[in-house]
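Removed from the display is one protein chain of the complex; every other protein chain stays in position.
Every chain is named by a letter (A and B) in the order it is written, and numbering of its residues begins at 1.
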Amino acid sequence: MNRFEGCPGSGMMNFQKPEDAQAVEAKGKVKSQLRQWPIQLHLISPTAPYYQGADVLLTADCVGYALGGFHPEFLKGKSIAIACPKLDEGQDTYVEKIKSWFDDARINTLTVLIMQVPCCMGLLNIAQQASRAAKRKVPIKSIVVGIQGEILKEEWAA
Amino acid sequence: MKIKRKIIQIDEEKCDGCGVCVPSCAEGALQIVNGKVKLMAEKYCDGLGACLGECPSDALKVVEREAEDFDELAVEEYLKSASPANKEEAAMACGCPSAHIQTFAPARSCQEANQPVSYGSTPSALTHWPVQIRLVPPTAPFLRGADLLVAADCTPIAYPNFHRDFLNGKVVLVGCPKFDDVQSYIQKFAEIFNTAGIKSVEVVAMEVPCCQGLPMIVKKGLELSGKKIPLSQVTISTRGEVLKTQKLVA
Partner (left out) sequence: METYVHRSIKEVIKEFPSLEKILDEYGIGCGPCAVGLCLLKDIVSIHNLPADDEREMMARISQVISPGHPVQIPERKRKEEAQPKVLAYSPPVKRLVDEHVWIKRWIARIPEVVKTLDIDTEEDRQLILEGLDFIRTYADRYHHEKEENVLFKFFDENLDMIKVMIEDHRSARAHVRTILDALERKDQNTIVQHLLAYRGLLTEHIKREDEIMFPWMDQRFSLSQVGELFSRFQEAEEKIGYAPQKYEDFVLRLEKKYQPKEG
């Protein structure tokens, strides 16, 4: 572990485990569970067909790099949007888009998937803000992923 | 069948091809062709005018005139079959078909939908933090003598076996060539190549045109550093297949 520089989101960590050098073995072709494009929250239209009545996954950019089984374990059966609550510009449209998911696209559920670093919590806050502003309510689940790919927390968010 | 109805009208004089209106159309009816936005077919426009709010040049207007009626089924077919690789490359990142809406996977079967899945059954190949290019200093210890993977933000979402096929055994730096500051990235890569003793570089990017900025950034950074490091590039389709692998520098 190396020293943190200010925000733990930027704090350097190197946790190479020698015994895990071959942690990921070849297993065969895995089918992609992605069924849409675009995926960036900046680019998506909240009322696109694949969001209508869908189970939506709102994911922080880095999560795909931390989770080995992202496709089968999280993406499967869902529509997605990715964003970075720390580095993205123009986030004022984010709340509006999520609100539109609730009210216009009438999504079924929203799962917010974020990293354990504090800056990532902003994504959950944006989702909750949108939920408060929306007329239609939807169950929201939050899942927090550790840097080494473990699930640290999974709970229903208000 | 032609009827009198509301439909979008584009003033090509005012339109500067910025492409901001493109993603706002849920039907994907607007696309940038030859640097200007075009209505791909009258039947794809439902006259709603969701795109109006997006245009910074006031080039869009909803008018009432004789036009082909809106055809929802045709829109579904269109969205299913359209693929950005077939479209003309936009000269600028802004008109990039990366924003073009696509749906393509077959619906999952009911039986599969509720299969229990346990978390963590596939191990992660990540060995460091942070991963964002902007947040990693060139002096980061984990960069020393590494085999570097430079990945566009969207790639692990599009490609299902990212950890096994790309990340395994590598150090990854992540960014978005469309939205992030290109110049600062080029500088940073130049510094990294200069000081960290990188052994090799592989760039993974999406097929969409604006993503091709990423290998360009890395190549420029390499040129600036003056070092000789093997550099290769992999292009991923939105459907999660490897389209192309090429050596950029031997």
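Here, a residue touches a chain if its C-beta (ideal position, glycine included) is under 8 Å from a C-beta of that chain, and two chains touch if they have at least 3 such contacts.
All values reported here derive from a predicted model rather than from experimental measurement.
On the side of chain A, the interface with the absent chain consists of residues 55, 77, 107-109, 111, 136-141, 150-156, using the contact rule stated above.
FYI, only the chains that are shown with their structure count from here on.
Computed from the mean C-alpha positions, the centre of chain A lies at a distance of 17 Å from the centre of chain B.
If you check the complex, the residues on chain B that touch chain A are 23-26, 50, 76, 79, 84, 98-105, 108, 113, 117-132, 134-137, 140-142, 151, 153-164, 167-169, 172, 174, 176, 179-180, 208, 238-241.
Of all the residues in chain A, the ones that touch chain B in their complex are 2, 5, 9-17, 20-21, 23-27, 29-40, 42-45, 47-50, 59, 61-62, 64-73, 75-77, 80, 82, 84, 87-89, 117, 147-151.
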